[in-house]
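Read through the structure below, which is laid out as structure tokens, and then see the notes.
The other protein chains are all here in position, but one chain of the complex has been omitted.
Presenting chain A:
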Amino acid sequence: MNADKVLDAKGLACPMPIVKTKKAINDLQSGQVLEVHATDKGAKADLTAWAKSSGNELLNHEEENNVLKFWIKKG
């Protein structure tokens, strides 16, 4: 999946993945896609809830070698 920007949040603990995602999304235009890499186990629940509440769309997520990857489209 193509992303306009990639955010490396690997190794960061709560609440940093969500704080960094918010900052990265702010720099994007509506409709652009942000790819987030995280290793925090709570990131899946956190980013899913955050995307829903903040009006952005979680397009897809997958896990690869213990790295959680997310694609979020800015609303």
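One rule holds in what follows: a residue touches a chain if its C-beta (ideal position, glycine included) is under 8 Å from a C-beta of that chain, and two chains touch if they have at least 3 such contacts; residues count from 1.
Operating definition for what follows: contacts and distances are computed from a predicted model.
> Would you mind picking the UniProt name of the chain not drawn here, from "Branched-chain amino acid ABC transporter permease", "RNA polymerase sigma factor", "Peroxiredoxin family protein" or "4Fe-4S dicluster domain-containing protein"?
"Peroxiredoxin family protein"
> Which candidate, A:N2, A:Q29 or A:S53, sits in contact with the chain we can't see?
Touching the chain that is not displayed is residue A:S53.
> So which bits of chain A touch the chain we can't see?
Within chain A, the residues that touch the unshown chain are 11-16, 18-19, 21-22, 50, 53-55, 75.
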